[in-house]
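I have a structure here, written as structure tokens, and I will follow up with some questions on it.
Up next is chain A:
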Amino acid sequence: MLPESIEKNMSSETLITGKKAENAIKESLFLFTLYICVTIAILTLMTLIYDVLSTGTTRLTSDYEVGLITKIQIDNPIDFLTTLDSRYPDRAGIGPAFAGTVWLMIIVITVTFPFGTGAAIYLQEFAPKNKITRFIELNLTNLAGVPSVIYGLLGLAVFVRLAGFGRSVLSGGLTLTLLILPVVIVASREALKAVPDTIRQGALALGATKFQAVFRQVVPSAIPGMVTGMVLGLSRAIGETAPLIFMGALTYVNYFPDTPLSGFTAIPIQVYNWIGYPQAEWKETASAGIILLLGLLLIMNSLAIFIRNRYEKDL
Partner candidate 1 sequence: MSLQEKIENLETDLHLMGRLVLDALVDGVRALEDKDVNRAIATIEKDDEIDAAYLKIDQDWVELMATEQLVATDLRLSTSILQASLHLERLGDLAVYLGNTTQEIFDSPVPETVHATVVEMGDLVIDMASSAMESLKNRDKDLALATAEKDNQVNRLYNSMLEEAPKIAGNEDLFNGLFRLVTCIRTLERGGDHAVDICELTHFLVTGKFEEF
Partner candidate 2 sequence: MDNVNNLRDQLTKTITRPIEKIVKFFITASAFAAILISISIIFTLLTEAINFFQDPAVTFKGYFTATRWTPTFQNPEYGVIVLISSTLYIAVIACLISFPLGLFSAIYLSEFATKRTRKVIKPVLEVLAGVPTVVFGYFALNWITPNIIQRFIPGTGVFNALSAGIAVGIMIIPTVASISDDALNAVPNSLRNGSLALGATRRITSLKIMFPAALSGIIASFILGFSRAIGETMIVTIAGGQYPELNLDPRSAMYTITSSIVNVSLGDTPHGTTAYNALFALGITLFIMTFILNIGSDYVARKYRKEYE
């Protein structure tokens, strides 16, 4: 079809057949491997959730008898949230732990938000680029990776003993604050970093002071990112167990905390507790606790993703 003279025999044959077959096998094999990996990664999560759900829902929905009265199914989940723990797996509620978690969150938010964003703003916007700043940064990266037990030890030494808060919800909250502060600072800094430098220069060139430039332009632009970081930090705090063990959260607490200095327990601790009991029925109860925990997490993560998607495209 083509004149022979065309060099490099640019014929349909070379273009069409070429090395495609040989390549195709290698390519497909490679892609297949990748599929497997992703599937395993996702599948384990699915298995985990399925396992928890299938066990936990029995506890949450199945009819069971208290005395002679059969409870209405729909009430169970709510009851589970509000009732006290019990020796009997089918009667154990998560009320105090749930309340403890709420207490913890409130403390964590009130302390983390100002300090976290403040530190981030200082480091990203005002700090001179010198060794001290670099040192603080390195410190933060490291703190973000310090295992949570260590924070537990710190909380134990500083809040429980030194400050004398005892094994209270306040000590717990502050310990969790320390734990997520580095995470929140790093995330907030990322949010600030994502604000293009041109915005700062633009504001300054208009005659804004540094302060005006930062607080009127940069920070508002970064708020969605900072809030996302905060939410993700909180969701980490919700699930933390180890450090709270040092706060005495594991001791049998069967009342709702009423002051910051009350003793407390929290959902993950409660779950850990229940897991520890040998009777099989506790599994169901633990699962129910886990479902609640996962539910909370899912809500927070969705919130974070929502905020991110909502504002991401704007910058």
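Quick note on the criterion: contacts are C-beta pairs under 8 Å (C-beta built on N, C-alpha and C of every residue); 3 or more make two chains touch, one makes a residue touch a chain; residues count from 1.
These made the cut because all candidates are chains of the complex that A comes from, given by their letters.
Since the model is a prediction, treat every value here as computed from it, not as a measurement.
*Asks:* Taking the stated C-beta criterion, I'd like to know which one of 1 or 2 contacts chain A in the complex.
*Replies:* Among 1 or 2, only candidate 2 touches chain A here.
*Asks:* Across the complex, what residues on chain A touch candidate 2?
*Replies:* 23, 26-27, 30-31, 33-38, 40-42, 44-45, 47-48, 51-52, 55, 114-116, 118-119, 121-123, 126-127, 135-136, 138-154, 156-158, 161, 178, 181-182, 185, 209, 211, 215, 232, 235-236, 238-242, 245-246, 250, 268, 271-272, 275, 283, 286-287, 290, 293-294, 297-298, 300-301, 305
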